[in-house]
Every structure is written in structure tokens, then in C-alpha cells.
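The complex is shown incomplete by one protein chain, all other protein chains being positioned as in the whole.
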Amino acid sequence: MKNGAQYRKTLRQLRPNLFKWGKPLGDVTKNLATKLHVDAIAACYDAAFDPEQASLFTAESHLTGKRAHRWNTLMRSPEDVLANARMKRAQFQRTGACHGATCAGWTMLNALWAVTWEVDQARGSGYHARLERYFRYLEENGLATAGALTDAKGNRSLGAAAQPSIDSYLHVKEVREDGIVVRGVKAQICGVAAAHEIVCVPGGGLKEDEGAFAVAFAIPRDVEGLTVVETRRPSDTRDEEQGWDAPKAGGVSQAFLLFDDVFVPNERIFLQGEHEYAALFISIFTALYRAPIGACVAGQGDVMIGAAIELAQAAGLSQKTFQERLTRMAINNETTFGMGIGAIFNGKAHPSGLWIPDPLLSHVNKVLVATLPYENKRIAQEIGGGIVETGCFPSYKDLTSPLYGKALLDSLAAASDGETRARLARLLEWLTVGGGIPGCLNGGGSPDGARVVVRVLEPWKKFAEKARQIAGVK
Amino acid sequence: MKNGAQYRKTLRQLRPNLFKWGKPLGDVTKNLATKLHVDAIAACYDAAFDPEQASLFTAESHLTGKRAHRWNTLMRSPEDVLANARMKRAQFQRTGACHGATCAGWTMLNALWAVTWEVDQARGSGYHARLERYFRYLEENGLATAGALTDAKGNRSLGAAAQPSIDSYLHVKEVREDGIVVRGVKAQICGVAAAHEIVCVPGGGLKEDEGAFAVAFAIPRDVEGLTVVETRRPSDTRDEEQGWDAPKAGGVSQAFLLFDDVFVPNERIFLQGEHEYAALFISIFTALYRAPIGACVAGQGDVMIGAAIELAQAAGLSQKTFQERLTRMAINNETTFGMGIGAIFNGKAHPSGLWIPDPLLSHVNKVLVATLPYENKRIAQEIGGGIVETGCFPSYKDLTSPLYGKALLDSLAAASDGETRARLARLLEWLTVGGGIPGCLNGGGSPDGARVVVRVLEPWKKFAEKARQIAGVK
Amino acid sequence: MKNGAQYRKTLRQLRPNLFKWGKPLGDVTKNLATKLHVDAIAACYDAAFDPEQASLFTAESHLTGKRAHRWNTLMRSPEDVLANARMKRAQFQRTGACHGATCAGWTMLNALWAVTWEVDQARGSGYHARLERYFRYLEENGLATAGALTDAKGNRSLGAAAQPSIDSYLHVKEVREDGIVVRGVKAQICGVAAAHEIVCVPGGGLKEDEGAFAVAFAIPRDVEGLTVVETRRPSDTRDEEQGWDAPKAGGVSQAFLLFDDVFVPNERIFLQGEHEYAALFISIFTALYRAPIGACVAGQGDVMIGAAIELAQAAGLSQKTFQERLTRMAINNETTFGMGIGAIFNGKAHPSGLWIPDPLLSHVNKVLVATLPYENKRIAQEIGGGIVETGCFPSYKDLTSPLYGKALLDSLAAASDGETRARLARLLEWLTVGGGIPGCLNGGGSPDGARVVVRVLEPWKKFAEKARQIAGVK
Partner (left out) sequence: MKNGAQYRKTLRQLRPNLFKWGKPLGDVTKNLATKLHVDAIAACYDAAFDPEQASLFTAESHLTGKRAHRWNTLMRSPEDVLANARMKRAQFQRTGACHGATCAGWTMLNALWAVTWEVDQARGSGYHARLERYFRYLEENGLATAGALTDAKGNRSLGAAAQPSIDSYLHVKEVREDGIVVRGVKAQICGVAAAHEIVCVPGGGLKEDEGAFAVAFAIPRDVEGLTVVETRRPSDTRDEEQGWDAPKAGGVSQAFLLFDDVFVPNERIFLQGEHEYAALFISIFTALYRAPIGACVAGQGDVMIGAAIELAQAAGLSQKTFQERLTRMAINNETTFGMGIGAIFNGKAHPSGLWIPDPLLSHVNKVLVATLPYENKRIAQEIGGGIVETGCFPSYKDLTSPLYGKALLDSLAAASDGETRARLARLLEWLTVGGGIPGCLNGGGSPDGARVVVRVLEPWKKFAEKARQIAGVK
């Protein structure tokens, strides 16, 4: 296992293939566009050596039986998946933000654990053993992995093979003896800046003629041919500044990945051409991913609650004034968290050893995750008032202006000083309309996709039959 | 274990102390005011001998290790509580209604299992051994127990001891060497008509001067001095008729219990005067009760979905027309069900052997149970149309009138015949504005009470501290 | 103008062609199945002679310039339509119920005023003059008119002409020199029991081969060949009883109309075969009808608020405890009321003299009317508690039982006596799950129909164009 400093050091050794604003980002541990996310992950590494946090941030390895960073292990029991959820909530409570590099890539590798087992059973393909070796490599080196699922997609009414640009979907361009050459664009990928490795998987179910897109593999983040373009998010320039106009405890990183003929050696390929397993992968991945994400938005909601309480008190108002609404926020948070637990424990063990949460409840939770936090945002803004809703507050530079800064700050003094109110207001702004928006609506897939799964899994005919029986209809 | 016929037989042997419409109800297995509820419970007894249902409707006894009716056993694991939830959902799916006599009394006895253990630990009182013997008696005779918690209450702004009428709360009137004499009124008690025994417990936390109300005990339903008055519920006269104006697969039973100096022997007393344990009882009972009730409303919602689909199809419309709304209903159902599972598995074992679900998640679920089904009702009525919303449809007697019944039925013929449409419309009416309303809002306590628990259990200060840290406030 | 006594007298002179429970109802002013609705309408007649109410319940006739019952006049200005809305709210506040016989028939005649004008303009058909004479007849005799729109419909996926039973839709069976013979079934028709006349109109847009269904006319309620079957509504038997288990201030009446070869003289025919005007009629009627119905549900909501306050206070709780929720109810009520005013004043004068509210806002209001009252019901039940939600309370007969009635009532005594609590609880039950449900969801057509109109009327392309311009898209 690595500590934060060791982790940062290994990141700095990677080739600088990240860009933003049309320019290379250089050292991701220092550039302010990525530093906050890296800092957040570094804290997760340090947590392995903190007696209070170690049980959450590490787990027993399924390969070696040794203690390992949790994101390097297989989730073999509901307790393992629940610990994942609890870790996510703790991360959000500490930084207010998403920790991409300890999340999606890990979950994809877990889903691939079961999928490669199935492919091997059916075809004797040997993927599973490769994946086991890769897992061992991650554990031995204590690596962080981003996970790339979503393709650039292009025209939504056309399949992958029918796009105006073939690069809209990541695909195998060439098969060599020693590996494959891949090409295309993955979009909106979380945590790449703070990861050593990137796991790539198909973004959806695939048809027979779409075999070129049925590819899963792992690559180093700085592999030759890969260009990573960090995206522009709400108020992100603020995150790159000094001062208190944005909190500095953590931050999101999301990127587009341009694969310009990237070579992947055979040992790192976990699916190649088995189009019929893309849907299986998606179904296992989403069940495993959407159960714990309720903990993410709960954790962010916890911070929203805390910031709303603090800001109200800073303005001289008691928590009681807003208690009915704060309780409503808590109910929303605990609902997505609790539904996740329900999905996890209603799951099943896969013969490969993976624990798979109940897909129906996981997808129901995705819909909740995509709606309930919006009510929390509205309430938080209502409690926070106008300085939160439209961020309508003087900037750090204005509040510290020698000319008029003091006059502004003095006039804002309440139960707390003006700076405190500014910091809290900016935190709530950041959480609800700024860089801290966690992407709960579309992150990990759209709620519409989840609704489709609910439609497919719910036993409508059984319900209709029950109704007929009760009604006495023949 | 008993089958349904044996169960009915034992019920008929009880003293006829039930009344409705100012008159004795006589044989509860035959009087139409109670028959449907008794039938539903009888089916649960029969289920013990049906290979497909036995695993749900029976459980291993914690006392004898033998198979017993589930409602005669202790819930010792999350799996036990989940099985309770699944049984509830199955019951609702089969009858559309609440099964009082297999529910609250059983859960109260489970909560008392832990509470009496605690009282004994603290005071050496011997209640726990009594309760164990009572459990053994229930198991040996395969009995059904109703549970009486809510008092008549009187003036809500006054405590139990300060009411205009002391009988507004059930209380100990006299302590004798061999037992106690109790008196007062319990209100809105479910399932009494179909139960052999009634478990009585305090309806809320109690203060030092309210010791007379701190009493828990069990009595035979037909005990001397007890008068049971069945309540009048929406459209309940219809349930007592022939024809299809109401479904006949099951039904609710709710009653007021008048205790007119009822004697309870010592052996059946499980709390007496320990006012400080009333709150503990309530907290354990509600945690245990409000986790699985999500399954009740889910089960009722399943039938609502089924009836809506069937009614739409009977009118010539396809399920697709309403799929987005049906999916919304399913999401609501699975949310209360899934949250219950979350609460159950996030719980803890009590040293007495009882499994106690997480109280925070249980009470969050209570709030969901009190709100989400209302959206389902609205959607079901929207799909069903005017003949459901206001029941605006000719009666059975009119649809079968020799004078004009045929003309009516012919004009209603669609994809199904008029009778089928009538039966389905009446089922949806019954579920949403009739005798089938399950009491999800206030059954098992009010959502406001649950919100108070959420307020007490949520770590607001921790959240505020996290917000301060992220905002960088000193 | 007539007073209530004169009105009742004329009703009693009609042929007794109403049935319920398979039996003739006899005198509608006395039979308890219809008496409450008749009483409510009688009070509206009396209001013409009450100085405080006369301005609302009467209006200046467009024909004679004299004061007339409002429901005998043409709505010529937004103020006229607003007065209709205010009258509806006042009616609901007084009786808690829908006043069918002063509502839909009148609105249909108003819509026909414009439609017949248009048909005459296009075809010189002479319908408009007939309608004017009919209006004069109504005014001179101070008559109440029910309005019949909805057909029995049969299979929703088939047109009127393709039904298994031709009688599923009201149609012209035979054309004679002096009139027509009509046949078929109209369903869920409000207020017939309290009306002297019935106006019949097409239930929707019609195609070229559906000319037989394009028929509008007026008939006496007791016309030969017409059988009226009153429907069975939630808890309606209770409305027909003595005691306090249901309020007695008013009530709904809804019926199925069986036309068994009914003759309509030419003078009373206002449309016959002009299928292309059916859609125009529907569009004018719904615009005019759905603007003021917000006042109905507001008026019912007002009573719900009042009953919730009273019941809470009767139980010893202050209004303050629930103020946040009561305010929410008021906001819902005023929203449907205010939107109606918006729709009314955003309307236009038709060349015939009729004022037509803005159809877009009227249909938006229909959707609000179909959703917001459901939240009010939930809140009212939450405030009222379990005795409201499932009506779980002893019946009048039990509360007055010589055997145990006193014991029950004494135990219920709180800030008010037990009878008061019972009466208020039964009122809230009646309003939310009983005979007082106003049919806001489907009454006057479904919200889905309204959504279709919104879809048709909203200028999507314009909005898209504006977005393109702002985004700078070429």
C-alpha cells in the first residue's frame, strides 16, 4: 500500500498527456485544474495508515488475503459493497466532491471479474486469468484506476457502426499478434487526472455487426497515442484561483479521452469481439455501481445540510427556523443511501466470487439519485438565500480590496464575520451551481436507462394476474 | 401448526364479544363485517402446508427449533425480518389488504423480547422468562395475535394522567396478588377479529407520574370485561354485500377495544409500572415495524399496478400508453420495499437475540410509506379514469337489473365485457378510496413522529463541522 | 326567477325515471340518494333572493336585460366567467360538494351559442335562433340543466362507429320530419337528479363517417324513453343514512343515461350531422369549463383546510402546529383558482357575444386541478390522523349504543366532545375518501386530454428558434 506522498510521486512520473484550455496541464499534482482532485485521492491513500479510517479505506485482498487499498480488491460480499458505499459517503463528507479515481475503474474491474468468468466458461478464452494477474499488479503497486465507459456517441439514433465518424465510439482498428490497436473517443470520464491506469469498457449493449466496439482493456494513463482533454465545468476557473470564492478541499475531474491508435498488449485485453457480452457487462456493472452511488449524493447532501445550518447561523438565524426543511433534506439523503443498502443486500453471489446487488433496486436507486438531490439543492438555496442561489456576492478580490473591502465586510458582519459568511455562501453555491455538482443525474448513466431496466425487470403480468384474481375476473 | 379450517374452528370457540352497528357480530368467521379478514388469515395458515409458500409463512422456532407459523417466532436475523417483509408483500398481493392478525401483535412480542431482557438485566424482574413461556404457548397452539398500541388519547396537548377521562388511556386500575385489573380504551386496533390473543403495550413514552399506563400484557381476545367495537371504514358496507361492487379476496379489520376492568394474571404481564421502558419499547418496536411496512404498501401498489393495466386493457388501451406512469408506480413501490431492506440489514443484533433494524432508516421509510403511495393512487385513478376516481359506475344491482342491466352492460362492452370492467374498476376504487385503503399514512404511527426520530438521530453537528472544514472556516 | 320551494315543486312534477340499486328512486327531493344534491341546488335558487348572495347567483340576462339565475344566462365578459368561478367556490364552501345542475349544462349551452353561430354563418342552418329561443325558455321558467357529454364509449381504441355495441355512443337512430330519434348511453353525468332539462352534446371530435354521433340537443329530464341510473359512489350508502357518519349539507349526483329511442323535436336540436363542428364545440366548451373549475377544487380545499384546523383543535392541538402545511394547502387552492382567473382574462370575445377563456391556460389549469388537490388530501389526512385516513372510527350507531356508546364517547373527549370529533373526522373522510370526492381528476375530461391541448398550442418551434438565436447557432 502507498501513502499520499508515494501516490503523488508515482503520478508525477507519468507522461504529461493532459490538456485544458488548449494547453498541456503539466504536473497534475500541482496544476490547479487537477490538483484538488489529486489531493482528495492522496488523502484516501493516507487513510490506509490512519487507524480510524483504515477499516473503510482498505480491505482484505481476495488474491493475497493481505490488507490492500479497497479500490484494488474484489467485492465478494454485501458487506464489501456496503463498505464501498460508506467509503464514498465519507469521501464526500470530507471533500464535498466525487473521487473518480477510486470508483468507476474499480467497479468495472469487479464487473469484468464475473463477465470474463462467464466468457471463459463458454469459450475457454482465458480472459479471467489475465484479469486476475492484472488485479494482482494493481494490488502490488497500489494503483488508482479511472474507468472509461461512455463513448462520444455522435448521433443517438444510429448505432456505433453507423456514425458519421467512426471515432465517435472507441473501437479496435487493428488486430496484431501481440495485441490490438484501438481508436476513438471516450467522453466525460471521471478521475483520469488522478489515476495511474484507465480501464476501458463498452458503453452499452452491442449487436452482431458491432464486434469492433466490444472491447475491454486496461492501459496506463500515459500510454502513447492517448490525449486527455479535461472538460470545462461550471465555475471551474474559480477552483483554479486563490481565495475563498471556491472551497479547496477537493474537486471533480472529468475528461474526454482521444485514442489515436493506441496499442494494447494481449495481456491487458479482457474482452475482444464478444459483442453478446457487452450487455451482460453493462447489467452487472450498473447493478454494482448504482447501489452505492446513493451514498455519494447522501454524502454531498450531508455537506449541503451542514453548510445550510452554518450559513443560517452565521446570518443570525437558528437551525430551528429551517428544521422541517432540514429534516426533509435528511430524508432524501438517507433514502438514496438506504435504498443502496437494500439493493446491495437483496443481491446474489456470482459463481466467480463477485457479489452482485439486486439490479431492480439498484436502478430504482439511480432514478432516486437523479431526482431527490434536486429538492435538496432547492431547499439549501432557499435557506441560504440570494447570496447562494445566483452567487450574488462580492468576489474575494472585492472583499479584500484596499479601497472598499473593509466597508463591504463590515456591513456583512452578523453572528459571524463577513469572511465566514462569504466562505459558507460560496461553499453552498459550489455544491449547488458550481464546481461541486456531483453529476448525480447522468453520472453512471441516465435515469431513462434505469427506467428501462425497471420496465424490463418488473413482473407486470404477475401483478395483472393478482389483480384479476382479487377482482374475481375469470 | 394449524391449517385454515382448524384456525377457523378455534376462532369460533371464542366468546362473541365483537360489535358493529350497535349489534353483536356473532361468528366472526361468517359475519361479513369480519369474514374477509378471517378468510385472509386462514389462507396464511393453509400456506404452512403448501410447499410453495411454506418457506415464507413458516420459520424455525427459536425455542424448539421446529417449523412454526412465522408469526409465532422470534426474528433473530436480518433474513428473518426480510422474510417478514416478503410475507407481507405476498399477503397484499393475494388479498389487496392488510393482515392485522399476523402482524402488529407478533412484532410487539418481538420488541418485548428485548425490552423484558433489559428490564430483567437491570432489575431482575423475571418478565423475560414469562414472555418465553408465552411464546411457547403461542407456538404450541399456533395462535394469531393482534397488537394494541394506540390509546384513545383524548386531548393531545395533555399527558395520559391529565385527560378529562382517565379511560382515554389503558391503565392499571388495581394491583392484586395474582394479577392486575386494567381499564381504558385502545383505538384503531388491527386484526382483532381474526386473532386469538391480544398483546397490549404502552402507546408512547411515559413520564414518572404515568406509571399506571406503563403496562404490557397479553389476554385472550374474548377475555371477560373486554368489548370490541369494529370501526366504520370507507365503503365498508359494500364489503358486507354480495356482488362485485367490492372485491372479496380479503379485507381490513380495525377496532376500538373497551377494557371494562379486565383481569390479567401475573403470568401474562410483561411490563408493569416501569415507565422509563415505555420509550425503549416504542423505539425498538417502531424500528422493527417500520422497516417491513414498506413491503405492505409495495404489495398493495403491485395490485394497483395490475388493476390499472387490466382496466386499461379492458377498455381497449394498451399498457404502453401508460408505461411511463406505471414505471413511476413501480419505482415508488420498490423504493419503500428496498428502503425497508436497507433498514433491516443496516440493523444490529440485540443481546437478547432479537435483530433490530436501523431506526434512522426505518423512520425514513415510514415517511416514504406515508407519501409515495399517494402518488400511486393518483396515477392509478388517472389511468382508470372517472369510473375509478369517484366510483361513478352503476352498482351491481343496477348492472344486473332485469329492467335495464343488459342495456348498461352492452354499452360498456369493450375489449372485455361490462362485468369485467366493473369488477376491475371497483377493485381500483376499493384500493384507492374504499375498504382497501391500507392506512399507510398513520398505520403504525404518524409520519410526524417518524420525522422527530430523524431529527433526533441525524448528526447535524457533524454535518455542520464537515461544512466548516470544507469551506475553510475557522 | 324561482325560489327553492318553487324549484323543488317543479322537480316533483317530473316523471320518476331515476333508478338506483335496481329500484326507482321516486321523489328526488325526498329520496336520500338524491335529496342532498337537490337541497344544494334549492339553496342556490334561494340565494337569488338573499341580498348578500344575489349578485353572485344571478346575472343580467343577455336576452331580456332582466336579472336571471346566473345559470340561465350567457357569459359575455371575463367578469361573467369570473362570477361563475366565484359562485362555484361559494357553493363548494357551503356544501363541500359539486353542484352539477347549475354547471355543465349551462356551460354547454354557452359553448353552443358560439358553435351554432359559426354553423349558421357557414351554412345558414338556423340553429342559433333556436338556441336563443331555448335560452329564453330556460330564463322564463328558471330551469336547471344537466349537461351530458361523456358517452359510455366502449372500446377506447375504436371510433364511435366501430364499437361492438352501437349504443356505446349516443346517436341519431332515425330522422323524422318533426325531429329525430336518438339512442345510446351517456355515462357519469352530473346533476341530472336536480335538473329539469338535459343538454346533450358530442363527447369528442368526430370523423366524416361519424355524422350520426354529431348531435346536440336539449330534452326534459323525464322525456319518454330515457332511463336514468344513479351511480354507486364511495361510501354513498352512508349519505343515505341518518346520523353523523356523513355530512348532510350537500352531495354529488352522477348518473348513466339510457336513451331508448328518445324523440327530440326539431326546435330542440342544435347540431345534427355537422361532424366537423364537434371538435370546435369541444375546444370552446373545455376552454370555458376548465377555467372556472379551479374554483371548485379551491372551494373544496377551503373546507378541507377548515375541517383540518377544527379537527386538530378538537383534539387539543393548535393550528400553529400545522401552519406550514395549511399554508401549502392554501397555496394549492389559490393556484387553481388564480390560474382560472388568468385563463379567463387572457381570453377573447367570440363574434357571437360569448367570452372564451384562453384555451392554453384553461388546459394547464385542468392539469393542476387533477394533481394539486391530491396533495391537499394527503396533508388533510396527515393532520387529521388515522381516524380520517381509513375512517377508522366507530359508527354513529356504535357511538350512540346504549351498551357502550357512552364509554366510547367519554374516552374520546378532548378539547371538544367525542361527537364533535366524530363529525369533523367524518367530514374530512367524506371529503378525501368518501362521497364528497369532487371528481377533479377526470371530471370535465381527463388531464391527458388537457396535456394534448397544451402540446398542440405551445409554440415549440418558436422556443427552439429563440434558443438557437441565443446560443448563436446558425
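Chains here go by letter, A, B and C, matching the order in which they are written, and residues are numbered from 1 within each.
Following the convention adopted for this analysis, contacts are C-beta pairs under 8 Å (C-beta built on N, C-alpha and C of every residue); 3 or more make two chains touch, one makes a residue touch a chain.
None of these values were measured; they are calculated from a predicted model.
Contacts of the undrawn chain with the visible chains, over the full complex, involve A, C. When the omitted chain is restored, the residue from A:P51, A:G65, A:G124 or A:G316 that touches it is A:G316.
When you scan C:G147, C:P247 or C:G391 for touch with the missing chain, the hit is C:P247. Residue-wise, the contact with the chain that is not shown comes from A:E389, picked out of A:D46, A:E60, A:E389 or A:E465. Against the chain not shown here, chain C presents residues 78, 93-96, 244, 247-250, 302-303, 305-307, 309-310, 319, 323-324, 326-327, 330-331, 334-335, 337-346, 358, 360-361, 364-365, 367-368, 416, 420, 423-424, 426-427, 451, 454-455, 458, 460, 462-473.
Residue positions on chain A in contact with the hidden chain: 19-22, 150, 152-158, 163-165, 167-168, 184-185, 187-188, 227, 229, 231-238, 245, 252, 254, 256, 258, 260, 315-318, 370-371, 374-375, 377-378, 381-382, 385-387, 389-395, 397-398, 400-401, 403-405, 407-408, 410-415, 429, 433-434, 437-439, 441-443, 446-448, in rising order.
In this section, only the chains that are shown with their structure count from here on.
Chain contact topology: the protein chains form an open path, each linked only to its neighbours in the line. Chains joined by the most contact pairs: B-C. Both chain A and chain B derive from one sequence, and where they touch, over half of the residue numbers involved are common to the two copies.
Our note on geometry: chain B versus chain C, Cα centroid distance of 38 Å, whole angstroms. Averaged C-alpha coordinates put the centre of chain A at 53 Å from the centre of chain C.
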